[in-house]
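Removed: one protein chain of the complex. Kept in place: all other protein chains.
== chain A ==
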C-alpha cells in the first residue's frame, strides 16, 4: 500500500511538468501582446514597454521564460500580475470562494443524485421514474449556461426566491443557485448511474440468497443492493470534485462570482501567463489528489481490489 502511494505521488511529477509546460506554451502563443494592451488607447512608449518586458522576462525566448517560472515556482514565488499584485495573493483571495461553491455543488449533487437514483432504480417503470429520467436527460443535454439563465429568470427574477447574482464576497444564499447549476449535470449522471447500478444489482444471485436466508426486504436492500450499487457512485463523486473546480468557470461568469474560474477567464483575456499557469497547476493538483483518494477509497469499498 505504502509503495503504491509513493509510486502514485512520484507519477505526479511528470504530470505537473507536462501540464505547466503545455499551459505556458498556450498562453505564450496566444495572439496579441499583453504589454501593448496595457497602454490601452494611449500611444505606446517603447522605453516603458521595454522596461516592463524586461521586468517580466518577456524579452526572453519562450523556453527561458518557462524555466524562470519553474525555478521561481519551486521557491513558491509565482511572480506578479501585470498590475503588480503577487499571483499568490490573487489566488488565495479567489480560491476559498470556489471551494465554497464547489463543496455546495458537491453536497447538492451527491444527496439529490443518489436519492433520486435510488427512488428511480427501485421503482422502475413507475411514473416518477419516468419523470426523473426525463429531467435528468434534460439536465445532461442542455448546456450549463442555459440552465443557469433559466434558473436566474425563474428563481431570481420571476419568483424572487434567491439572489440573481453574487458579489465579491458571496454568502451561502448567494451561492445556492450557482451551486445547483454547477452540480446539475453531475447530479443527472449520478441519478442515471445509481439507477442502472441498483436495477442490475437487484437481479444478482446473492440478493436472492440473502432473501433465502430470511432477511427482510429493508435489510436486503440496504446491505446487498445499496451497498454494492454505491461503489461506482462514490468513485464518480470523488472524481467529480476536481471537475467541479474546473467547471466553475462558466457558472462563475454567469453569476458574477469572483472565484477561481472568474479569475482564470480574466487572466486569459489579459495574457497573464504566470497567473493562468499557476491556477491551472493548482486545479490539476486538486484533480490528481482527488483521483488518488478515489482509488484508495475504491480499495476500501471493494475488498476485491488491492494495490501492490
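By definition in this document, a residue touches a chain if its C-beta (ideal position, glycine included) is under 8 Å from a C-beta of that chain, and two chains touch if they have at least 3 such contacts; residues count from 1.
To be clear about the criterion, contacts and distances are computed from a predicted model.
A.B. asks: Under which of the names "Sugar phosphate isomerase/epimerase", "C-deglycosylation enzyme beta subunit", "tRNA_anti-like" or "Diguanylate cyclase" is the non-displayed chain listed in UniProt?
C.D. replies: Matching the unshown chain against "Sugar phosphate isomerase/epimerase", "C-deglycosylation enzyme beta subunit", "tRNA_anti-like" or "Diguanylate cyclase" yields "Diguanylate cyclase".
A.B. asks: In the full complex, which of A:39, A:67 or A:206 touches the chain missing from this view?
C.D. replies: A:206
A.B. asks: Taking the full complex into account, find the residue in A:143, A:167 or A:216 that is in contact with the omitted chain.
C.D. replies: Touching the chain that is not displayed is residue A:216.
A.B. asks: So which bits of chain A touch the chain we can't see?
C.D. replies: 203-206, 208-217, 219, 223-224, 227-228, 231, 301-304, 308
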